[in-house]
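With one protein chain held back, the other chains of the complex are shown just where they sit.
This part shows subunit A:
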Amino acid sequence: MSRVPEAFEDGPAFIPYLAVGDPDYESSLEYVEALERGGADLIELGLPFSEPIAEGPTIQSAVVRSLEGGMTPTRFFEFVEELDVDVPLVCMTYYNLIYQYGDEPGPRPFVEKAAEVGIDGFVVPDLPAEEAGPLREACDEFDRDLVFIVAPTTRGERLERIMDQVSGYVYVQARLGVTGAQEDVSDQTGQSLDRLAQWDVPKAVGFGIKTGEHAANIVAGGADGIIVGSALVDIVAEGHENGDSAAEVADRLETKARELKDGALRGVEQRVPHPERQ
């Protein structure tokens, strides 16, 4: 059974992302565990692909560091098995890695192995609903969730096609473009949340969130969760460049995670009743 729903049971979910193996396997284990200590309700684990077309410079660099450190799908699964955390885990990667894994073509072997090591769901940025049939089937077979990304430009029939297939949560992309921390959190988010109000699935907002205040604003605006990647990957990158110890970097990640989680909780109190979302 997927544990994803647990993340949304007690108020807004804080969902951090890290590229697994960035900058190396051992440090990465400590970093992910630090995120849980900092209050993560669910963790997105990035399995690096050589051509990450949906990522901005921050996560691209993380992907390069991880691949240079020898990360592979097989190592990724070992990592998840070794990881000592209790929160639900979602694997974020690109479709070719899912498609190529194992002895038979197609996504089934990857999903089977992921389920075995304790992955609860998947986000695949280059797999639109139109091409997702085989992966959705494999997820159903192994009781996993398949999260889809909804962009500010996603409307009408496209939105319905996605919402027919989504499970776990919907990843609401706060603005156009690629991943990356931003100064402003777009007001496109509110409009996206309005469009999604009729569907009874948690809405987690990502792309550009980097402070507790952003997190509070997003949750106050109606999000059920916040997804933060680049702001955390920045901490890893900086520590790596400065030659800081993994323990120091892990502490910083925990502190940042707590700031974001606290922000999300504050956001609940700041919510104003919204007639359309009742």
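Throughout what follows, a contact is a pair of C-beta atoms (placed from the backbone, for glycine too) under 8 Å apart; a residue touches a chain by one contact, two chains touch by 3 or more; residues count from 1.
We take it that contacts and distances are computed from a predicted model.
Student: One chain isn't displayed here; going by UniProt, is it "Gluconate 2-dehydrogenase subunit 3 family protein", "Tryptophan synthase beta chain", "SirA family protein" or "GMC family oxidoreductase"?
Tutor: Matching the unshown chain against "Gluconate 2-dehydrogenase subunit 3 family protein", "Tryptophan synthase beta chain", "SirA family protein" or "GMC family oxidoreductase" yields "Tryptophan synthase beta chain".
Student: Among A:7, A:29, A:151 or A:219, which residue is in contact with the omitted chain in the full complex?
Tutor: Of these options, the touching residue for the absent chain is A:151.
Student: Taking the full complex into account, find the residue in A:56, A:168 or A:225 that is in contact with the omitted chain.
Tutor: A:56
Student: Going by the contact rule already stated, which one of A:11, A:118 or A:177 would touch the omitted chain in the full complex?
Tutor: Touching the chain that is not displayed is residue A:177.
Student: Across the whole complex, list the residues on subunit A that are touched by the chain not included here.
Tutor: Listed in rising order, the touching residues are 49-57, 60, 64, 67, 72-74, 94-97, 99-101, 105, 125-128, 130-131, 148-155, 158, 162, 173, 176-178.
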